[in-house]
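Yeah, one chain of the complex is gone here, protein chain that is, but the others are all in their spots.
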Amino acid sequence: MMVRVQEADFDVGSELAALRRDRPQIGALVSFVGVVRAASDGAGVSEMTLEHYPGMTEKALAAMVGEAGRRWKLIDAIVIHRVGRLLPGDQIVLVAVAGAHRGEAFAACEFLIDYLKTRAPFWKREVTPQGARWVAARASDDQAAERWRD
Amino acid sequence: MMVRVQEADFDVGSELAALRRDRPQIGALVSFVGVVRAASDGAGVSEMTLEHYPGMTEKALAAMVGEAGRRWKLIDAIVIHRVGRLLPGDQIVLVAVAGAHRGEAFAACEFLIDYLKTRAPFWKREVTPQGARWVAARASDDQAAERWRD
Amino acid sequence: MMLKILYFASVREQLGQGSEELPLPAGVVDVAGLLGFLAQRGGAWEHLAEIRNLRQAVNQEMVGRDAPIGAGDEVAFFPPVTGG
Partner (left out) sequence: MMLKILYFASVREQLGQGSEELPLPAGVVDVAGLLGFLAQRGGAWEHLAEIRNLRQAVNQEMVGRDAPIGAGDEVAFFPPVTGG
């Protein structure tokens, strides 16, 4: 189980390969990559800055991964989230879950990104033709996270 | 929308990068990789051979991807499935779905692998210490596919 | 116009044959009829129709045994699929 917050980009292929290495019991690998879109809520986005709460962010992500490991039979999971300045098309986040079977890997991966979106202290500020603005939290993200309540 | 059946291995990083390239509207990329497990139904597996029905396999996969595109708002999707001789740890299949938002990408990716497992003409034959055997279809796969019935 | 028949996986192994081409047998109008014709060969062929969960495709579409077949069609018999 590994959690990283970094400015640098990540290579999905290498990360998935590392997750699988020497794990002969893995049968299913599900991953989610979030990407900066060139448009958001109807406005063009030329760049984005991701702020976070150093220390708490890592703790929150590790807690989510631990919770996923309690809810599902997982072999391993990683979460990598970028901070700092990003451009459209840039990767923001990788969530990857390895399991023996696909059902639990899909559920845990979706759980992790849903929880991350509502509970990990990151904030997006995007630059549009109308100026810079903080991205507003989405009710649809709260609803997605709510599905996983015990 | 792309479907490939091949003996050669595939590089997940390159395939996902190709899927994303020049698609500024993509915000979410969900992928599934199936891997040969070193054990199956309690027996060690030393190798596996995947047989398919040339022609029908490609048509069945393309039909599934088309159906996913009708059910969800997707930007693109790919399915790559290997055939021939595979060893434990080898990649078998990649299903990757790109969308503007994650909900539809997760649903379409899981739908595609569930459908593939029950409707695409592939057959696995695995070699165990007790000899070679054809892998039996799983009721759990039928149940997973059944969830997606209209 | 010949009828093409394909056999896959365990079905292919049980029959010892992967494919064949033959003229549409007289009186055969659907998959069930073709299975009846093949059963007359005796041996493993007699048990083809009784294979548990036997699947069939006509012209590369999965079908039931009531599916019509005609000269020039491609028919396939195989067990439940196990890819992915």
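Note that the chains take the letters A, B and C in the order they are written out, and that residue 1 is the start of every chain.
Here is the rule we use: a contact is a pair of C-beta atoms (placed from the backbone, for glycine too) under 8 Å apart; a residue touches a chain by one contact, two chains touch by 3 or more.
Model, not experiment: these values are computed from the prediction.
Asks: The chain left out touches which of the shown chains?
Replies: A
Asks: Which of A:Val45, A:Val93 or A:Cys109 sits in contact with the chain that's absent?
Replies: Only one listed residue reaches the unshown chain, and that is A:Val93.
Asks: Among A:Val12, A:Val30 or A:Leu50, choose the residue that contacts the chain missing from this document, as touch is defined above.
Replies: That would be A:Leu50, which touches the missing chain.
Asks: Since one chain isn't shown, list which residues of chain A touch it in the complete complex.
Replies: Counting only chain A, the missing chain is touched by 34, 50-53, 55-56, 59-60, 81, 92-93, 113, 116-125, 134-138.
Going forward, only the chains that are shown with their structure count from here on.
Asks: Which chain has its Cα centroid closest to the overall Cα centroid?
Replies: B
Asks: Roughly how far is chain A from chain B, going centre to centre by Cα mean, in whole Å?
Replies: 23
Asks: Centre to centre, by mean C-alpha position, how many angstrom separate chain B and chain C?
Replies: Roughly 26 Å separates the two chain centres.
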